[in-house]
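Working notes for the structure below.
All protein chains but one are shown in place.
All chains are identified by letter, namely A, B and C, in their written order; residue positions are counted from 1 within each chain.
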Amino acid sequence: MSKLSFAYYPGCSLESSAKEYDVSTRKVADILKVELIEIPDWSCCGASPAHTVDHLFASAVAARNLAIVEEMGRDTLVTPCPECLSAFKKAIYNMSKDDGFKKKVNSLLDKPFNLNVEAKSFLQILYEDVGKENISKKVIKPLIGVNIVPYYGCLLTRPPDVAQFDDPENPISMDTILETIGANVPYFSYKLECCGAAYGVTKRRIVTKLSGDILKTAIESGADAVAVACPLCQQNLDLRQDQINRDQGFDFHIPILYITQLMGLSFGLSASELMIDKHNVKSDHFLEKIEKGLKEKEKSEKESISSKN
Amino acid sequence: MAEEKKEAKIVGFLCNWCSYGGADTAGVSRFKQPTDLRIIRVPCSGRVDPLFVVKALESGADGVLVSGCHPRDCHYSEGNFYARRRLEVLKRFLPFMGIDPNRFEYTWVSASEGQRWQQVVTKFTEQIHNLGPAPKREEKSDR
Amino acid sequence: MRIGVFICHCGSNIAGTVDVKKVAEEAKRFPHVVYSTDYMYTCSEPGQLEIQEAIKKEKLDGVVVASCSPRMHENTFRRTVEKAGLNRYMFEMANIREHVSWVGVDKEANTKKAIDLVRMAVAKVTLNQPLFPKSFKVNKNVLVIGGGVAGMQAALDCADGGLKVILVEKNPSIGGKMAKLDKTFPTIDCSICILGPKMVDVGQHENIKLYTYSEIEEISGYVGNYEVKIRKKATYVDWTKCTGCGLCMEKCPSKKAFDPFNEGIAPTTAINIPFPQAIPKKAKIDPNYCRQFIKGKCGVCAKICPVQAIDYEMQDEIVTEKVGAIIVATGYSLFDHTKIKEYGAGKYLDVITSIQYERLLNASGPTSGHILRPSDNKEPKTIVFVACVGSRDKSLGVPYCSNFCCMYIAKQAILTKDHIPDSQSYVFYMDIRAPGKGYEEFVRRAQEEYGVKYIRGRVSRIFKRGDKMVVRGSDTLLGTQVELEADLVVLATGAIAEEGARELAEKLRISYDPYGFYIESHPKLRPVETNTAGVFLAGACQGPKDIPASVGQGSAAASKVLSLFSKDLLESDPQIAHVNEMLCVDCKKCIQTCPYGAIEEKKTPMGKIVASVIETVCQGCGLCTATCPPGAIQLQQFTDNQLLAEVKAFFHA
Partner (left out) sequence: MALINLTTSTDENFVNQVETLSGQKISECYQCGKCTAGCPFSFAFDYPVSQIMRLIQIGQKEIVLNSKAIWLCATCEACTTRCPCQIDVANVMDICRIIARKENKVKEKDVKLFYDIFLESVKKHGRIFEIEILMKYNLKSGKLLTDADLGPKILPKGKLNFFPVNIKGKDSVEKIFTRFVEGIKNNE
């Protein structure tokens, strides 16, 4: 595999409330020899507020960053955040579909964006460019004995025309990675149901209902933890888990971990290196279960070796 | 209002089985089209002698359209393959005769594709309007 | 020449957007035109009489009618002029309805266009020549392709009418989809009970020659004289010996073979007779599952067969038959629901298709007619039917309605209640399409008497919760989201074109629509004819249709063949190529080009070698004409001169 190298867009959340995601992404990338070069002086992608104002405006806010990537001489922008990804992909999609639109967007910008950059999620890089063979080579502490359900959220694969990644109704990229790092992945029917998105602040009840349904289904599936790839999903499911319990009358304590954190664990990084301790819901029990699983595996391997001799 | 757009002179050679039927279907479905085109019915697009196209363009046509059955769907099994081969050669040859190859188009429309026919006519007519009237040529054959 | 021009109003269809009077006036000034008029409905009896009178009074020797498409009325008017003593080819039509009045809104531009088209038609008719058809003998055998209910009906009607029928069916048994069904709407009679006797009749009729497990390899010729090559696929059992005793099936150790008849819900043996009522009732080996073929050892069936019918070395065989007409009755296929990811893409065992459900309901099916759901063989209590799965769905490329699923859903829901009295069925639907006789009443009965709950809304997603299937849909009448926990979900998968339909159409030289269904000559007036003379359509191959309609079309196609064959001689179309022997330089280009091998060389009385057209073989495509360097071979009625005259008439007004 030739060395992979991309322009990296962390996004606003990954700078603050979702620092864990940024840190674990960079560490995992490092181990997998994926070079991530942070886009100099990147600005906010505009997220969902921008497109409620105007699509031209929203595309321009996103495209400022794409133009910088062009200037860097790179052809791919990689971001871990699906919300940012969606903003970039839609800008590229709309601009390439309609030349007039493209011109208008560029008239709002200091430096024009000439459509020479595509946007990908870091998950897509892991799944398609790095591949499960290369991931499995780095696994030294497989996550034996734990059930993890992957929660994709809305925007990673939808709408399919724009996202162009994985299956829009039954995505398997995270499933595959989780299996590759040794976890057991039970059937999970809420992979794609919306968590309530950005309405946490303004419409808390909506979020605690939707996120509550997701947690409930995850637990019914026998999950010990939920894997996520989105800072907003993480926030809704983890930070707001107590609000969910209060509003919905549940008593859930299920860790919500970034897929990159789980990979990092399997690559032998410590929980604190991966900032797992920075989450709201404690992962201690989950981590213990992994250790136990590992020990049991070692024991049974030893036994089988000695019985062979 | 701006002045009326002058009609272009466009000839269409349509095979009886597919495209002529497609144009009928468009009619039956009332799919509105520009009025510039005059259709000449031929049994098969393979009947269209490239010379017809040249003669039409030389004697004053602004555009010529040939439309036949989709590949593999020819009523005469392979007529449209012949047509395609000949007309592709023609298209490459037109510039040497001083004719803009964009004045000639070859396409496929089946009998059920009324909507497609509407699009083909609309697009081609637009294309010819954009090119403007064909430059006057010295007429050799007539007179 | 004396030419008459007749401009039709078609009520307001033409006159509404074309100034027909002006067109008629203008036409008077065209060369050779001596008479021009307009009329309200030219194709009506008085309209035709007016043409005939004008021919006589004005001594016309050429007629142009400007009206609808020649595909609609060319033959009508040809007969009209013929009755007045004119040769039928001294006639031309200008299409000012489909190509003018219906597609343009600007009356002035339309009128100008109509005038141009009439001028072009006049220019052409001036160069027309009287043509005279030749007669040729007809082979009165008929080929029926497809042995579903439509094809069987067509075959029986033809055979009863005294024709020899060759019936080709690609499966090992005839019967088509109907043989798989349990009961049929709207009368709920047992499908195989009414179909079985018909199948036996087909099998035993002295005028029907049956080729099952066979496919069309090649078709050549033309109406009255087709030659058909049929591939008899190897069954590895000598059917002249096999008695259908079924011993081999009992002993065959390979018991996991895919069973297409049961739609894969239960396996079968590698050697099998597809179902008890099969016609012919003969065994066949599926080499994909037979151990003799896979591992090279077994041979149990060969040992056990009392009549030594097994032949592992059997090869496909090609036979040739000659027929005069062909009825295509190849039916339909069902939409592949594994393409619909939000419904589980076929991964959930308890989400099945409607045709699989027919097999579950069927007393001779794998569950002996007990409804047991596939995952755990338990009897389901809550059954959800989903309508329009792979129908009326642009995103899946199937925007059309499949015609019969609304009805069979009602039927299956009623049967469900009969089988499991304490069950509850739900139907998610968009519209209920039940326009046949007794159909609406049938659907009402399902709701009123059988308590089937109909929910107006589409299903968005199906997923598993415990051992239930959760169906999430909407009730648009309420304006809300709804969810049901079902034991079994039945998807009413839509009808799509039979696989291989397009390839067969290409062999037959008939057309198909964008979805692969065959196109009839005219949707209202020639519903079972195709544009290829001598080829007729019956049943669902033309578009989804239920059994009554399929059978009706089978009979209609048969009667078309019977009337075609009522004459011993057919007339050939004289619009064929003709060689000017003076001009021909024997370059042979035309001979190489003709797709029908209709051109040969001959020696003229002067000893010159020239090309010569075999009149009965030429189909009139004109490929040769466009190929001939000196312009010696001309397609009559479409000669270079005629077409160029049209072109010129447009530019030199």
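Definition applied: contacts are C-beta pairs under 8 Å (C-beta built on N, C-alpha and C of every residue); 3 or more make two chains touch, one makes a residue touch a chain.
Computed from a predicted structure; not experimentally measured.
Every shown chain that the unseen chain touches in the whole complex is listed here: A, C. Contact with the undisplayed chain is limited, among A:Pro112, A:Gly131 or A:Pro159, to A:Pro159. From the options C:Gly85, C:Pro421 or C:Gly479, the residue with contact to the chain not on display is C:Gly479. Residue C:Met430 is the one among C:Leu131, C:Leu247 or C:Met430 that touches the chain missing from this view. Residue-level contact of subunit C with the missing chain is found at 342, 388, 392-396, 430, 456-461, 472-476, 479-482. The set of subunit A residues touching the chain not shown comprises 12-13, 15-20, 41-44, 46-57, 60-61, 64, 104, 107-111, 154-155, 158-160, 168-169, 192-194, 196-204, 206, 209-210, 239-240, 242-243, 278, 280.
In this text, only the chains that are shown with their structure count from here on.
Note for the complex: subunit C touches subunit A at residues 341-342, 345, 461, 463-466, 470. For subunit B in complex with subunit C, the touching residues are 7, 9, 11, 16-18, 20-21, 23-24, 26-28, 30-35, 38-44, 46-52, 55-56, 59-61, 69, 72-79, 82, 86, 110-113, 118, 142. Contact residues of subunit A toward subunit C in the complex are 167-170, 187, 189, 217, 220.
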